[in-house]
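Missing here is one protein chain; the remaining ones are kept as they sit in the complex.
Showing chain A:
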Amino acid sequence: MKIYLDFERPIEELELKIEELTQLSGTNGTGLESEITALRQRLQELRKEIFLGLSPWQKCQLARHPERPYTLDYIERITTEFTELHGDRRFADDPAIIAGFGMIDTIPVMIAGHQKGRGTKNRIIRNFGQPHPEGYRKALRIMKLAERFNLPIVTFVDTPGAFPGIGAEERGQSEAIATNLMEIFSIGVPIISIVIGEGGSGGALALSVADRLVMLEHSVYSVISPEGCTAILWSSGKVLNQDDYARAASALKMTAADLMAFNIIDAVIEEPQGGAHRDPAESAANVKRYILREIEKLRGIPVEQLIETRHQKFRNIGVYAENAGQVS
């Protein structure tokens, strides 16, 4: 049973109709084929229409779509022999972050990514993709291992944020994120970071320091969720609704297109028609193609230059004024 978001309803209706007709034509072999072809055509157009016109809030919902491919779905489709590794060697293993080695075609790579669960039980096990400090420490430990053996690193970003809880605070959530941010800057192998769903705040950023930071077409990346932003800036005690969230999502400028226009990301990876969840295989193929192409480019760069370029890339992010006058 597929899950459809509100704005996908017209697509659902058409898909059901096509299915109905297909079954009919299958049983009595009448001349329904031309009508089915026409409807299929219409479905393509409808999807294109709907997806071109998505609002930032709709994109945000799409980025959180329960059927959207997660880190493990990509790993399964783009690697062979993936070998997951566990634990931070200090406290625990965090199921909200996956880390390990695998082959992409003939290239061994290190992969780290946030992992959301599918289905109630798994969602709880994965803590809804919200890591604890040990998750970040595990990722960094294995990234440093990758550096020692000269393996390129790929990260998949997909989290509502780092977990806000007692244990997370007691074990240094802030320190773990900060240390990742600082240390990843000096890791001497190519790093590609791909936002595949939800890029939620510092908890996402801790896996995003990279030579290439890119986003899937319908993913989002923001300093705070539209819900959180609304609660802080607009709430003034009233009950919040979808319109409030939609307003915040637009104001925060969190879509892939926004970040591309801000020159914060390096590329937008196209998604299959109707979104990554409608064709995970095609989405994975696009991701794989991008990774292979960029690893090829980055591998040719001397390590010192690689690290310096990475540093400068982030050094230059920011919009500020520096004159005695007024705010521009």
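In the analysis below, a contact is a pair of C-beta atoms (placed from the backbone, for glycine too) under 8 Å apart; a residue touches a chain by one contact, two chains touch by 3 or more; residues count from 1.
Definition applied: contacts and distances are computed from a predicted model.
Asker: Select, from "Sarcosine oxidase gamma subunit", "Acetyl-coenzyme A carboxylase carboxyl transferase subunit beta", "Xylose transport system permease protein XylH" or "FAD-binding protein", the UniProt-recorded name of the complex's unshown chain.
Answerer: Matching the unshown chain against "Sarcosine oxidase gamma subunit", "Acetyl-coenzyme A carboxylase carboxyl transferase subunit beta", "Xylose transport system permease protein XylH" or "FAD-binding protein" yields "Acetyl-coenzyme A carboxylase carboxyl transferase subunit beta".
Asker: Among A:106, A:120, A:305 or A:323, which one is in touch with the chain left out?
Answerer: Reading the full complex, the residue touching the unseen chain is A:323.
Asker: Please identify which residue in A:6, A:170 or A:304 touches the non-displayed chain.
Answerer: The missing chain is touched by A:170.
Asker: Using the definition of touch stated at the top, determine which of A:80, A:122 or A:235 touches the missing chain.
Answerer: Final answer for the missing-chain contact: A:235.
Asker: Can you list where chain A touches the absent chain?
Answerer: These residues touch the chain not displayed: 162-166, 168-175, 177-179, 181-183, 185-186, 201-202, 205, 208-209, 221-224, 229, 232-236, 251-254, 258-259, 262, 264, 311, 314-315, 317-324, 326-328.
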